[in-house]
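For reference, the structure discussed in these notes is given below.
For subunit A:
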Amino acid sequence: MLLSVETVSKTYPGGRPVLDQVSLVLERGETLALTGESGSGKSTLLNLVGALDHFDSGEITVAGTPLSALNERGRAALRRESLALVFQQFNLIPSLNVEQNLAFHARLSDQSDTTWLSHLTDRLGLAPFLSRSPEQLSGGQQQRVAIGRALATRPALLLADEPTGNLDETASAAVLDLMLELVAETGCGLLLVTHSAAIAARLDRRAHLSGGHLA
Partner candidate 1 sequence: MRVRLLLFLLLLPLSAYAQGFAGLGSDADGFAVPERGHALAFPRDHGPHPSYRIEWWYATATLTGADGQDYGIQWTLFRSALAPYDKAGWQSPQLWLAHAALTTPERHFVAERLARGGIGQAGVTADPFEAWIDDWRMAGPDFDRLDLRARSAEFAYDLSLAAQGPLVLHGDRGYSVKSQDGQASYYYSQPNFAVTGTLTLPSGPVAVTGTAWLDREWSSQPLSEDQTGWDWFSLGFDDGTRLMAFRLRGGRGDFTSGTWIKADGSATPLPDGMIAVEPLDMTRVAGRDLPTRWRLALPDKALSVEIEALNPQAWMATSFPYWEGPVRVTGSHDGKGYLEMTGYD
Partner candidate 2 sequence: MRRAAIACLWSHWARHPLQLVTLLAGLALATGLWSAVQAINAEARTSYAEASAQLGVGQFDELRAASGPIPLARYVALRRAGWQLAALLEGQLRLPGGSVDVMGVDLLSYPALPAVEETSQEDGIAPTDALLAPGLLIAGPETAERLESQPGLPPVRRTQNLPSGVVLTDIGTAEMLLNRRAEITRLLILPDQSAGLTPLADLAPDLMLVRAEGRSELARLTDSFHLNLTAFGLLSFAVGLFIVHGMVGLSFEQRRGMIRTLRALGLPLRDLTWLMLGELLLFALIGGLIGLVLGYGVAAALLPDVAATLRGLYGAPVDGDLALQPAWVALGLMMAVAGTFAASAQALWHLSRVPILQAQGQYAWTAQGLPARAQAGFGALLICAGFLALVVFDGLIAGFAMLGGLLMGAALLLPPILSLALRLGERFARGPLEEWIWADMRAQLPGLSLALMALLLALAANIGVGTMVSSFRLTFTGWLDQRLASELYVTARDEAQGHEIERWLNSRADAVLPIRATEVQVAGETVFLYGIIDHPTYRNNWPLIAELPEVWDVLAEGRGALINEQMARRMDLWPGDRVELLPGWSLPVAGVYSDYGNPTGQAITALPALLERVPDLPNTRFGIRIDPPEAEDLRTALADRFALPPQAVVPQAAIKASSLAIFEKTFVVTGALNILTLGVAGFAILTSLLTLWAHRLPQLAPVWALGVQRDTLARLEVLRSVALAVMTAVLALPLGLVLAWALLAIINVEAFGWRLPMHLFPLQWLVLLLLAVATAILAALLPARRLRHLPPSDLLQVFANAR
């Protein structure tokens, strides 16, 4: 089992529970779409799985590692080694060029694989832009860089938070196609948060969050 979420709850200080006893399982090579209204807790769940935030109770196990057992350093190492993240806002490093951004996560986790990286670059159609800086790229291109950066480490689990949320329809479709193809090629699991039913339909499984409960 790649990911298991067992009866996880999360409440932000002074608010009602965002997640209430949520459980969920993801196998290697499987893709799962997490849908829900704004504020339904889907991004929160993604952040918890990404070891970016702490849960109140329950347990999350990523690639056999229970997150509650990890300290800050261990969580950072997990993010570095086993996880990869793609955000709505791309979160590229503005002062590095495209090539450096692509290689960055892999270099950070000391697992550069130039063959794989150049393959990804070709597949993502980024070869002509390698020396450009991120701000010179369109949104779709930037997100492709972010996907490339994420997959360059051959993560066990890719987490994507509205990866096409900032893109127009055409770019959105193209980016999603590429991402799904590459995820399949990489053989990693994908947990994708979206509010779009159309996008969710393209994934293996769907889970819907509503009022902190999984439906």
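Selection criteria: all candidates are chains of the complex that A comes from, given by their letters.
The rule we apply is simple: a residue touches a chain if its C-beta (ideal position, glycine included) is under 8 Å from a C-beta of that chain, and two chains touch if they have at least 3 such contacts; residues count from 1.
These numbers come from a predicted model, not from an experiment.
*Asks:* Need the partner of subunit A in this complex, chosen from 1 or 2. Which is it?
*Replies:* For subunit A, the touching partner among the candidates is 2.
*Asks:* Please output the residues of subunit A touching candidate 2 within their complex, sorted ascending.
*Replies:* Touch residues, subunit A against candidate 2: 47, 50, 52-53, 72-73, 76-81, 83, 85, 87, 89, 91-96, 100, 104-105, 107-110, 133, 139, 166.
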